[in-house]
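Complex shown without one protein chain; remaining protein chains in place.
Note that the chains take the letters A, B, C, D, E and F in the order they are written out, and that residue 1 is the start of every chain.
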Amino acid sequence: MSRKYDNKTISFCPEGRLRQVEYALESIRNGNSVIGIKTNSGIVLASDKSMSNTLGENNIYSDRIFLIDNHIFCVTTGAGPDAHILINHARLQTQLYKQIYQDLIPVKKLVNVLCDIKQQFTQSGGKRPYGTSFVFGGWDSFFGFQLFRTDPSGNYSGWKAVAIGINSILNQSILNEEAKNCLDIYSAIGTIVKIYSKKISKINLSQYIDLVTLRRDDLNNILYHRFNDEEIDSLYMKV
Amino acid sequence: MSRKYDNKTISFCPEGRLRQVEYALESIRNGNSVIGIKTNSGIVLASDKSMSNTLGENNIYSDRIFLIDNHIFCVTTGAGPDAHILINHARLQTQLYKQIYQDLIPVKKLVNVLCDIKQQFTQSGGKRPYGTSFVFGGWDSFFGFQLFRTDPSGNYSGWKAVAIGINSILNQSILNEEAKNCLDIYSAIGTIVKIYSKKISKINLSQYIDLVTLRRDDLNNILYHRFNDEEIDSLYMKV
Amino acid sequence: MSRKYDNKTISFCPEGRLRQVEYALESIRNGNSVIGIKTNSGIVLASDKSMSNTLGENNIYSDRIFLIDNHIFCVTTGAGPDAHILINHARLQTQLYKQIYQDLIPVKKLVNVLCDIKQQFTQSGGKRPYGTSFVFGGWDSFFGFQLFRTDPSGNYSGWKAVAIGINSILNQSILNEEAKNCLDIYSAIGTIVKIYSKKISKINLSQYIDLVTLRRDDLNNILYHRFNDEEIDSLYMKV
Amino acid sequence: MSRKYDNKTISFCPEGRLRQVEYALESIRNGNSVIGIKTNSGIVLASDKSMSNTLGENNIYSDRIFLIDNHIFCVTTGAGPDAHILINHARLQTQLYKQIYQDLIPVKKLVNVLCDIKQQFTQSGGKRPYGTSFVFGGWDSFFGFQLFRTDPSGNYSGWKAVAIGINSILNQSILNEEAKNCLDIYSAIGTIVKIYSKKISKINLSQYIDLVTLRRDDLNNILYHRFNDEEIDSLYMKV
Amino acid sequence: MSRKYDNKTISFCPEGRLRQVEYALESIRNGNSVIGIKTNSGIVLASDKSMSNTLGENNIYSDRIFLIDNHIFCVTTGAGPDAHILINHARLQTQLYKQIYQDLIPVKKLVNVLCDIKQQFTQSGGKRPYGTSFVFGGWDSFFGFQLFRTDPSGNYSGWKAVAIGINSILNQSILNEEAKNCLDIYSAIGTIVKIYSKKISKINLSQYIDLVTLRRDDLNNILYHRFNDEEIDSLYMKV
Amino acid sequence: MSRKYDNKTISFCPEGRLRQVEYALESIRNGNSVIGIKTNSGIVLASDKSMSNTLGENNIYSDRIFLIDNHIFCVTTGAGPDAHILINHARLQTQLYKQIYQDLIPVKKLVNVLCDIKQQFTQSGGKRPYGTSFVFGGWDSFFGFQLFRTDPSGNYSGWKAVAIGINSILNQSILNEEAKNCLDIYSAIGTIVKIYSKKISKINLSQYIDLVTLRRDDLNNILYHRFNDEEIDSLYMKV
Partner (left out) sequence: MSRKYDNKTISFCPEGRLRQVEYALESIRNGNSVIGIKTNSGIVLASDKSMSNTLGENNIYSDRIFLIDNHIFCVTTGAGPDAHILINHARLQTQLYKQIYQDLIPVKKLVNVLCDIKQQFTQSGGKRPYGTSFVFGGWDSFFGFQLFRTDPSGNYSGWKAVAIGINSILNQSILNEEAKNCLDIYSAIGTIVKIYSKKISKINLSQYIDLVTLRRDDLNNILYHRFNDEEIDSLYMKV
């Protein structure tokens, strides 16, 4: 009976739920696995690579990790093309904010703007929700390092450590236990490598995951770093 | 037979009702529990936290309580992203009013404007109603402290004490008996803590509810205060 | 078979009727009860309060009675949010007329404009009819005191005494007999109190009905008066 | 099988007919009865009053007879609110014509413009036909007195004597025999009174019908006259 | 199975046909009978009158024959209101052409423009085809006298003698034999009268048909003439 | 099961095909037969006449063959009114090109532009594909004589000899064998006459086909020639 309510974005089903949004969430549960951990010294985000063929060149052209500005970056899961559109919005908003206020956009402000866009696509007819979730990591002078996840519905929430995409329930439960031990960025990397290496061959880890960090150096500069293959492979050694 | 009338916002069913609006109400009945009490000395609003995971950082980033202006704030239940959009409208209207009339917007005026927006989404095609209810608390020089609830249909009503969201029927019936004893803001806080503590572990109350007050000090300034964790936990001691 | 014609505003059913408009009327038959009586010395309008909870503060914030201008007011039944939108239109038209013609808008002119708006929502696709009926009372120099009712279809008609909303058929039949005895505004109030007191406890009448009058004083000023609780309760004494 | 073609304005059914237009016509066959007779000395139009309650004040506020300009008036049957919208168009066109050509609009020209508007609502999607028919009476210097009927389809036709609305078939057949005897405006009034008095109590005829005439006086002025109650009741005496 | 393709203007059925256009053609097959004959000395067009009642005044107000400009006229069958709209377009285009080129619009150019409009209504959604066919007669300096028929699909074709509307198949077959004998405009009129008089009483022919001619006089002026009742009745005498 | 995918232009069926486009192609397979042959000395295009009645004057007013510019012409099959619209586009583009570049539009460029228009009508909602195919013949200084066919989908392809419309499969197979013998324009005409004369009476060939050629004279001028009846009939003599 509920079939009448699920193929239109704009109508509630009798239980008061929006089916299209729930179906969009379903597409994310099968997307690439993303894990983010926030520590006092910085943020670590990782995603497994959706490499289906050995000839693909995902290394250089990863479309899962985006640097929005020097102090904000994100990892996406779900529909890649949808994510691109939202990233375009995010980068534009970031620059507009800089132009108007002569300051960096606060992390939560950016998440807020993006989620308002997502909400529009759950309420107006003739559209479908964006089938993509993000984990945003960033730093601003108001709240320091912050980690947010956003959903196709336009919901967002702050986290200490979060996992989305495939196996997210399992990964999140591991995080629940491990996150308290992640005192600094290096132990956080170790936790992430541990989670991923349970499912994939351990030797050439760099073929399976992307890894990025955002941290402050001693001069309080915010530094974004994307790990190259050698760095990732050497990580495994350390663990 | 009635199934034909419920998946379009814009049509009445034969009994003269709008099904989509009723379904939107249903989503609110399962939302977070919100309780508001108006006393002579001020207003208390509380909401339980929809914390699903211990790693979530809902404290800093609560998206349930919004300060519209210094003299008006609100708590929402139901679809969070929908609430954000309406809050944007509310804040804009508040500033526009200030700019035009050089005065604070009266509480009822603001509620009125928001509900007219809500109504539009129940009458025009290609849209769905906003799936969110608010409890507004505020003060103005015309009617003093005021407490309003608004519904997805665009209906609003003034209250002495009101409960919406999950368990609202039970909570409202408790309020019906207790509200007459809430002579000042402190006894109102006590009543609210009593209602919530029936359902949750009593010790770390601050993990489960948010609490805000609006009151006048001796100089007749309107003061908005959001309770931090220590304050909330200590509340329980007092009760 | 007729089910195909009723969920679209814009199509006639084979019997030449607009089902959506009839369903909207149905929502009014279950709305609050409104009674209006026109006498030579003025107009009395009353509505029962839709008070569902003792904590509600309907007194101050009644959304059923609206003063459009000093010489025109109305009582509504049916969907409150729809009524608000139309009241906004009415007040705007009233002021526009004043600005253009430097005169008060005639009662029928205002009713006319509102009903043209209502008609639009019964003819264009992607909309639903306004689910609200009004009883307008007013005075102008052309026809003196006038009493109109309007329907969701955009129909309006002039009356000496009229009842809409729940129990309207019974109330109207009582009016048919009593209206001829309503020689002045005081006997009209008595008739209205008599009708309502049949259904509700007689003592605290003020909790159940709102009552407003429009009359001329000896200097021919048009005076609008909304009865407060004491006045309403004392009314019952007199009856 | 034909059910697929009737709930959309814009599509032909396999027999090449527009069902929505036919259903709109159906609503007119149940409307108030309108009779018009054209004589050499003027035009008489009459309509029965749709008075459902003795308290209604249909006399002053009849919404069935409209004076478009000094030389053109009309009587409508079917959906009253639809008629109002078209009357607004008609009055606007009449004044526009006056402004542009410094002359009175010819009767047929006005009918033409209105019917083009009606046609639009039978061809474009998202609309329904206007559910109203008119009998227009008027005088211009080209063709003298003229009597037109218009239909929801946008069809119009000239007549010597015409009946629309309820009982139109019977009334038209009476007219077919009687119209040739209507040499002047007075015998035409007599014929109309005779037709109506067959169905209603004869004594207070004024409670049941409205009657208007358009005629030329000896100075060739075009005079519009709406009969008041006494005049109508006295008419019956004469018959 | 083909029922899915016929209630939308804009889609082909599997056989590659547009059902809506075919249904519109059906409405024309039941319209008034139109006959046109082209001779060297001019063009004759005739239509039977759709007189349903003896009181109707179709003579003066025929809505079947339209003079577009001094050198082009047409007769329509099918939906009258649709024809009016297209005639408005035709007259506008005719004047625009005159204004731009300082010359009379060629007959085929006008037919072309009208048919392009018709085509639009068979391709865009939310519209239905114009349910009307025309027979255009005209003269221009390029091709002399010309006779065109147009269809709801936007098709048009040139003819020596053509019949559309009810009985068109029979009438066309008669024309196929008789047309070669129509050497001048007078024999063409005789042929037309002969065809119509088979179906209607012969005496008062003028009550049943309209007849117009376009011819050149000895000074090569193009003369349009509409026959009045006496002329039509006398025609029968001659036949 | 596939029935759900064919009555909307804009959706793919599960096999990845667009049904509406295929149905539009079907309408072309039943259209008039068009044959085109390209030789070194020029291009010959022919179409059978869709003459249904001996009184029709298709000669002068053929709507199958269009001269776009002096160096490009085309023959159409399928829905005539659709073709007219596209021809309007083609002529406009041709003149725009001339105005901008001071040169003749290349044949392929024109075909390209037209097919982009066709494509739009297969992708946007609320439209249907153009139900018409063209064979374009033309000459430009880049590629000399060229022969293109276009389809409702927006596909086009270059050919040495091509047949579309009814019997196109048979005709194309004949062309496959004969085309290699068409060394010059005269033998190409012979081949075309041979193909058509198999199906129609041979004597008055001019009543059944239209024939046009595009060739270069000795001064390298591009000459378009439409054969009149005598020329066509004499062609048969030669064959």
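Basically, a contact is a pair of C-beta atoms (placed from the backbone, for glycine too) under 8 Å apart; a residue touches a chain by one contact, two chains touch by 3 or more.
Given the structure is predicted, the values throughout are model-derived calculations rather than measurements.
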item: Residue of F:29, F:91, F:160 or F:216 touching the missing chain in the full complex; value: F:160
item: Residue among F:122, F:191 or F:213 that touches the chain left out of view; value: F:122
item: Touch residues of chain F, complete complex, unshown partner; value: 1, 4-5, 8-18, 108, 112, 115-116, 118-120, 122-126, 143, 147-148, 153-162, 172, 175-176, 179
item: Residue ranges of chain A at the interface with the undisplayed chain; value: 3, 6-9, 19-20, 23-30, 53-58, 60-61, 63, 79-82, 84-85, 88, 121, 125-131
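Just so it is clear, only the chains that are shown with their structure count from here on.
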Pieces of the assembly without chain D, by contact: A, B, C | E, F
item: Same vs different contact residues, chain E with chain F, by half of numbers used; value: different
item: Computed distance of Cα centres, chain E from chain C, in Å; value: 56
item: Where chain E touches two or more other chains at once, by residue number; value: 8-9, 125-126
item: Pairwise touch network: line, ring, star, complete, or other; value: line
item: Pairs of chains found to touch, sorted by chain label; value: A-B, B-C, C-D, D-E, E-F
